[in-house]
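Here it is, the structure in full.
Just one protein chain is left out here, and the rest sit where they should.
Labels for the chains are A, B and C, by order of writing; each one numbers its residues from 1.
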Amino acid sequence: MAKVKIKLRQEHIDIIKSICKKFDYKPGELINVLHQVQGEIGYLPAEVQELIAEELKIPVSKVFGVVSFYSFFTMQPKGKHPISVCMGTACYVRGAESILDEFQRVLKIGVGETTPDGKFSLTSLRCIGACGLAPVAMIGDKVYGRLCPDDVKKIIAEYND
Amino acid sequence: MGETNMDMIKITIDNKVVEVAKGTTILKAAKDNNINIPTLCYFELAGMDIVNKPGSCRICVVEVEGRRNLAPACITECTPDMVIKTNTTRVLNARRTVLELLLSDHPSDCLVCPKSGDCELQNLAIRFGIREINYVGEQSTYKQDDSPSIHRDMNKCIMCRRCEMMCNEFQTVGALSAINRGFTAVVSPAFEEDLTLTSCTFCGQCVAVCPVGALSEINHTGKVLRALNDPTKTVVVQTAPAVRVAIGEEFGMAPGTIATGQMATALRKLGFDYVFDTDWSADLTIMEEGTELLNRLKKFLAGDKDVKIPLMTSCCPAWVNFFEHNFPDMLDIPSTAKSPQQMFGAMAKSYFAEKKNIKREDMVVVSVMPCLAKKYECSRDEFKVNGNPDVDYSITTRELASLIKLANIDFAALPESKFDDPLGESTGAGVIFGTTGGVIEAAVRTAYEIHTGKKCPKIDFEELRGLEGIRSATIDFDGLPINIGIAHGLKNARKLLEEIREGKSKFHAIEIMACPGGCIDGGGQPRHHGNSEIIKARWNAIYEADKNLPIRKSHENPSIIQLYKEYLGEPCGEKSHHLLHTHYFNKHNVFEVDLNKK
Amino acid sequence: MDKIKSLADLKKKRDAIQGSLNLRENGDNSESMIQIKVAMATCGIAAGAKQVMETLIEQCSSKKIDAVVTQTGCMGYCYAEPTVEITKPGQDPIVFGHVSVEKAKELVEKYILNNEMVEGIIPQNYQSIDK
Partner (left out) sequence: MANYKYHILICGGTGCRASKSGEIVQNFKNILKQENLDNEIQVITTGCFGFCEKGPIVKILPDNTFYTQVKPEDCEEIVKEHFIKGRKVTRLLYTDPEKKEHVSDSKHMNFYKKQMRIALRNCGFINPENIDEYIARDGYAALAKVLEQNDPQATIDIIKKSGLRGRGGGGFPTGLKWEIASKNPADQKYIICNADEGDPGAFMDRSILEGDPHSIIEAMTIGGFCIGATKGLVYIRAEYPLAIQRLQIAIEQAREYGLLGKDLLGSGFDFDLELRYGAGAFVCGEETALIHSMEGQRGEPTFKPPFPAQEGYLKKPSNVNNVETFANIPVIINKGWEWFSSIGTEKSKGTKVFALAGQINNVGLIEVPMGITLREVIFEIGGGIKNGKKFKAVQTGGPSGGCLTEEFLDTPIDYDNLIAAGSMMGSGGMIVMDETSCMPAVARFYLDFTCEESCGKCSPCRVGNKRLCELLDKITSGKGTMEDLENIKNLSQVIKDTALCGLGQTSPNPVLSTISHFWDEYVAHVVDKKCPAGQCKALKQYIIDPEKCKGCTACARNCPVGAIKGTVKNPHEINQELCIKCGTCQAKCKFGAISVQ
């Protein structure tokens, strides 16, 4: 109804514009654009989606429709140490649920949330293909395998200095 | 054996062998054989380029021999020798279960729902004789969203996606999209924010097609009733051209019934002090817009580079919103003339109020419109004087019908009566504003005579009429060929605007209406539930009403002539410029550099 | 890098590279191939086992013999170094002692290709580390 003012940091504007340009502003490249922008900025807040919509000349509702459809995209900034607990079947039958529960309990956050200090965020994901090590969790790029709930506190302590 | 028609195939449906054309859906084949398969998400407005068949609600499933699972009838095409059963136990159980599932995630507040009695989901529940819902569980909860025109209660959404289709495909507005996935999937603006923060034009077509109570109009009947019962207020009503050809449907009259006379009587019975007609201000619009067109054209033909051609009509408030959002670089293309609703309001609260010596704040102007965007339009700041709006409340055809029902008025049995003078006198040119091509035809009838100084050889410009999305015609203004473009549906408007932006437009004047068929299928009209015959009947009725009127050209309207003589002076003169013209705003999002964040 | 422009190009390319992968292909099929083990402990290397092994690899490859040449630890015949153990598919292993470069060529030529017995067989029982 009314003109909406959208504020963005200059560097983010530059990143988004150059990525959209790289994909020749094609609406069909939306998912590729979102991947790259999230790769650069870390997440896809509303303002970022607005600018992508503007650049690709598609409705922002469609951009959000896509962002909210795919679990890979996030509108929340991830923690400094993003934790992903594998909930693939192999990990599930070897007790992944209790690992995830323990992470939630120790960090006092739910799945998809970030600790208030921004240090840890917790997500579950589907099979990273390390089924031989089940149950598995990843912190950043580091994989922790053959976990039991007891290990959770120790692992978090590694990052809590 | 005679010649077999290659395009016909034989199928068996419910044990009956029938021939259908290749490519026929099971749903259509069944319907043609008097088998009414229930549907829900399926929606089609034949001949209007509007179709929604995602095949997603699964209410219309049927059994097809040799097929592992059930087939959705709305989208499955018949194949040769197909054996279809539409009412086996398996089918009926599946349909009932699916319906129960939909009901299990739907509030059971039918009694107080704006859609009660006119709800496709409710109708199905009645038809299936649902007495209990075997599946219960978590229900979706979304925030309620009120904008000046539209109320969204997505807890009632059944994900038929008709609104999304209208908003994106027919209107190319893109305010709505499916968001999230799985159980949390719903149709919503981006970030689940309010419609007011989006590029929504309030055309109301989402409301027009919504099968349930998820989308409805903002209801002003209470406010109107209060005004009618306030002895200090003089309440003036205006009714738009498309209302008279549709309101009868709400009272069981055949589609296409012209109920102008009953409507005027009903309005009086409701207690309106003056019953006027928006057709009158439509005539006034023609005077202003027609003159503006001729002025611009003259300058353009004289080689004036500063003047913009084509001129585009500006009566449709959804269309105005559309170009303000999407074409902010072209705000000088549309006519500056206010819409008939706003011209009426401006005249009622100046000319007429002065005449009757009513103080502005003591007068309440109510408009009855086929439209939801009119609700937003009358709330715009530029149409207010010291905070007092020119039009106080805009209600829809449906809302007027509910007021009439509320007041125990037997509409169909009412005697006919006329509008009050002077703001009730109108011409056939005013009536045809109600459908696509009508505004420009009315303009042509007047502009021709003003430009040439001669009587126009004809009144009916058939070449401007029709229901195709984009139409064009060249009208000979006694040697001067005027190219006219007409579009309804904002996707078609977008095409014409883009042509103009690229400098490829050949038109001198373009008429745009946002809704399919124009105002006759506005978002505030009685629901047609996908029956385009109803729209065609209204369309015919508009032209019939035009023919029935003694005067059919706006500049011949005695009240208008008098208005200029008494009050305004001349069209596009100083006073009319002040009262009857407006300006447009850039509503496109702006991106700013945030200097505060690190 | 040169483009491969035809089927002939591709074949040429494949033949050129294939040798480098033979080692792996053969390892995968070791059971059906002749296995040659060269004792390469300190004593063996001192006696010239390295050159012997290279000769054997080269000979097998130039004569297109499907053989796996590997090194192994001291077999315990330090008096007879360099020693080479040859196992033909389905046969018992035979150990040859005092294998020089010349002797290695002879082993390939006579024992492996023509099944002729060659002097220098060490008749005693032995144990390879596999067992």
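Here is the rule we go by: a residue touches a chain if its C-beta (ideal position, glycine included) is under 8 Å from a C-beta of that chain, and two chains touch if they have at least 3 such contacts.
Everything quoted here is computed from the prediction, not taken from an experiment.
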- Indicate each shown chain that the hidden chain touches within the full complex. A, B, C
- Of C:Val52, C:Val68, C:Val108 or C:Ile122, which sits in contact with the chain we cannot see? C:Val68
- Answer key for A:Gly28, A:Gly42 or A:Gly140 versus the chain not shown reads A:Gly28
- Note on the structure: Among B:Pro38, B:Pro72, B:Pro114 or B:Pro255, contact with the omitted chain is made only by B:Pro72
- Item | Hidden partner chain, residues of chain A it touches | 26-32, 34-35, 62, 65-66, 69-73, 87-90, 92-94, 98, 101-102, 105, 125-134, 136, 143, 145, 148-150
- Query: Which residues does chain B use to touch the chain missing from this display?
  - Reply: 54-59, 61, 69-70, 72, 75-77, 90, 93-94, 97-98, 101-102, 104-105, 134-138, 158-159, 178, 180-185
- Touching the missing chain, which residues of chain C? 1-7, 9-10, 13-14, 17-18, 20-21, 23-24, 26-28, 30-31, 39-41, 53-54, 57, 68-74, 129-130
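Rule of thumb we're sticking to: only the chains that are shown with their structure count from here on.
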- Message: Please classify the inter-chain touch graph. Allowed labels: line, ring, star, complete, other.
- Response: other
- Message: Quick check: how many Å separate the C-alpha centres of chain B and chain C?
- Response: 89
- Query: Which residues of chain B touch chain A in the complex?
  - Reply: 147-148, 168, 173-181, 188-191, 195-200, 321, 376, 585-594, 597
- Can you name the residues of chain A that touch chain B in the complex? 1-10, 13, 46, 49-51, 53-54, 58-65, 68-69
